[in-house]
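All protein chains of the complex are present and in place, except for one that has been dropped.
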Amino acid sequence: MIKFNINDIEVEVEPGCTVLEAARQYGIEIPTLCYHEAVAPSGACRLCMVELKDGDWSKLVASCIYPAAEGINVYTETERVQNVRNWIFQMLLAQCPASVEIKTLAKKYGVTSSRFSIENPDEECMVCGLCTRACEEIVGLSAISMVDRGVYKKVGAPFMQPTDVCVACGCCVTICPTGAMRSYIDSVRSVRSVTLTPLAL
Amino acid sequence: MTNENTALNTKINSGRLNSHEDLNALRQQIIDKHDPTKLEVLVCHGTGCIANGSMEVSETFKKICETSGIDVKIKPNIKTTGCQGFCSRGPLVLINPQGIFYQRVKPKDVEEIIQKTIINNEPVERLLYKDPKTGEPIKTENEIPFYNLQERIVLHNIGKIDPTDINDKIAAGGYQALAKALTTMTPKDVVTEITKSGLRGRGGAGFPTGRKWQGALKAVDKKGGPVYVVVNGDEGDPGAFMDCAIMEGDPHAVLEGLILGAYALGSNNGYLYIRAEYPLAVKHLEMAMAQARELGLLGENILNSGFSFDARINRGAGAFVCGESTALFTSIEGKAGTPRPKYVRSVEEGLWGRPTVLNNVETWANVPLIIDKGADWYSKLGVLNNTGTKVFCLVGKVNNVGLVEVPMGTPLSKIVEDIGGGVPNGKPFKAVQTGGPSGGCIPYKLKDLAVDFDSLTKAGAMMGSGAMIVMDDRDCVVDVALYFLRFLEEESCGKCIPCRLGLSRMKEILDTFSHGKGSEKDIDDLISLAKAIQDGALCALGTSAPNPCLTTIKFFKEEYLAHINEQRCPAGVCKDLITYSIDPDACTGCGSCARHCPQNCISGEKKKVHVIDTQNCIRCGICMDTCKFDAVQVN
Partner (left out) sequence: MNSQVEVIDEILECYPEKPEYLIFLLQDIQSAYGYISPESMQAVSDYAGVPITQVYSVATFYQSFRLEPKGEHELRVCLGTACYLKGGQRIVEELERKLNIKAGETTEDMIYTLDTVNCVGACALSPVMMVDDKYETNLTAGKVNKILKNIETE
């Protein structure tokens, strides 16, 4: 077993556990978007950042990937953590303003408005890639992938055309944290009708 | 590239070398074959000189020597070399053994060089470099301040040897370090020597190379083999070409370093990841590897030592982020080069999840020097904790543009002013950007700053891979910060939100400044957002991206305020805040500006003063470029 501290509370977890999993076991809340138990963590959204401290030394890490280690001191609500979170929420509110899920989560953390301008009021997707990872790791099909890079990065099937590789299992729709896949799936599959398979966890 | 020597030397090649003695014998044979009285003409075939027409120069040398029937006794060897360093003076031609340095040589000058220097041993005065202060011509390379103020150890052979001919390298002592290690040192001795030398990675972060190697050895102990060694030749920093010059000009140095590293770590497979835009570097390394294989210096059972190692080249496909270690590994594996979270170090879990040592081109090129001459010799160069030398690529608003190698800890002013010859307009430089897009702007007031890893980091800048971009009073810091953000936004892999969205948003705020809008509160927001990106981004591309912006705010706040509060761009760069006008006293009425203006908004009669209609002017700056009399002014 590994013992360490979160917000000065001692926690004890199995080796191989991440800081996020440990926090959840102990009911300590850390916001996440791109994390899902069913797929390997990728550390894309950076909402789950926590601060590690050791005397004067400190560093921010993504709790969904960072392995729990003996004796570390983790803080989930420091000024630096909140600064990162605050800006991420502000940027997401401007980037995918149509996502109810994001609005709700941001509000929970006290962010209701953004200093940034909105480019596409209908956008829901935050390009976290969870859907593509689910399609690859859970369904085993890789019908969709990340396309392009940087600010142009998006989710899509090859050549941005509907694909018959997609079996319309709906896994990506279920796992999408922003709700974007609900409507986007129609441009991915060439088969009709999605049956929503609940994730067996 | 071919040269006379190759033809001669193919007769020498002895086939596989099976011992250090074989290598020494071959070296002696090459040296003996070489007639010391014979002149050597070294024509620079570095990228800069080629762009300037040096291929035609070397062709002309060859043609004239072939056809003019000069006496075989004095017929020179014509060699083509990698970048000789002083690129702004190219095409360069060096005549050895005298070391006569000719600059800006055109094909039409070749005849005269042959007549005067080769046949009659007298210099062609008009092609010599002139001391900028006294105007006196300087005859040899060693007397030119640009060269003699440097300490060229990594660059020592570059510009002197033909990079396409392994015999040239062997004569210059190539593969001696490898032979020494294989015959007299254990792998552990090699690691110890590198650790003792204090060598730190030249790719930017300055991580101690010896410690990295030890980490990999520990991981191998734990997990077993295989282990990989990798050369980072991605050099994505826009405006830097030192790794390119090393790979092109002395490919065997990189290769020998890599083989030594492989021996030290017990690796049998290596990779060289080379940037897409460097086809010549790829070609030279491929040739180097083929030649080394033929001599038994690479491949199975190297020098009959029982140690086997081979390597392959991966060409980059155009992504700055692939210089980052985990992205580079992902790319070698054949995928999109997105970084992976790095809470397990790559020495433990690198390429294909195996222990991997990734080092920069220049780092690898230092390894044979250290093994050959010893850690004690090496650690005397430079300053405490920052040993050895560093190669810089000095560019921008500086007189002497080129490759500069100095000991670590050399003051910035020595590099820019003494070696670089200062700024063309004679004024002090305004700032120097080190470390490229991840680095920072160092203002003139810190001109005495020692250039080493620790001092630069303390100043908020970064060594980076070694770009040094000199700026003068016509460069706007807001514009420069914007430039780097635009670059990084283009190059962000897009995986994590702080970098993908954050850099665009930083750019958006900076952009308002360049239009004379925004408030001081926006500067505070910008700094706060920058901190969130530094803390939140997944890889070092993102975490270091705010550096240029933050350092310019730190050192040039008043210039930001001029944009915001006075709608003024002091350097005259930001388009919305400037107007162009024509100085009636300087205008000769040549009409060049009016002919080139895309808006047709310049009027004036022939030979009379011209006027710009500022209403229709789009501030493209073309008039200023085309005016030969400096009559166009920015306000």
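Should a chain be cited, it is by its letter among A and B, assigned in written order, with residues numbered from 1 in that chain.
Quick note on the criterion: a contact is a pair of C-beta atoms (placed from the backbone, for glycine too) under 8 Å apart; a residue touches a chain by one contact, two chains touch by 3 or more.
As the structure is a prediction and not an experimental result, all values here were calculated from the model.
Asks: Can you work out which residue in B:Val220, B:Ala319 or B:Ala450 touches the chain that's missing from view?
Replies: B:Ala319
Asks: Among B:Gly99, B:Gly173, B:Pro428 or B:Gly621, which one is in touch with the chain left out?
Replies: Once the missing chain is taken into account, the touching residue is B:Gly621.
Asks: Hey, which of B:Cys87, B:Ala179 or B:Ala481 is the one touching the hidden chain?
Replies: Reading the full complex, the residue touching the unseen chain is B:Cys87.
Asks: For the chain not shown, which residue from B:Gly270, B:Pro355, B:Gly396 or B:Pro443 touches it across the whole complex?
Replies: Only one listed residue reaches the unshown chain, and that is B:Gly396.
Asks: Could you pull out which residues of subunit A are in touch with the chain that's been left out?
Replies: Considering the whole complex, subunit A reaches the absent chain at 142-149, 157-159, 165.
Asks: For subunit B, which residues touch the unseen chain?
Replies: Residues 46-48, 50-52, 87-88, 90, 236-241, 244-245, 276-278, 314-320, 331-338, 393, 395-397, 401-402, 433, 436, 467, 469, 471, 475, 480, 483, 487, 493, 592, 596, 598, 620-622, 625-626 of subunit B touch the chain absent from view.
The rule is simple: only the chains that are shown with their structure count from here on.
Asks: Please work out the Cα centroid separation of subunit A and subunit B, and write it as a whole number of Å.
Replies: That pair's centroid distance is 39 Å.
Asks: Considering the complex alone, what residue numbers of subunit B touch subunit A?
Replies: So the residues of subunit B touching subunit A come out as 319, 336, 338, 341, 343, 489-498, 500-502, 504-505, 508, 525, 528-529, 531-533, 535-538.
Asks: Under the definition above, what is the set of subunit A residues touching subunit B in their complex?
Replies: 41-47, 49, 60-62, 65-67, 80, 83-84, 86-88, 91-92, 95, 115-117, 126-127, 129, 146, 148-153
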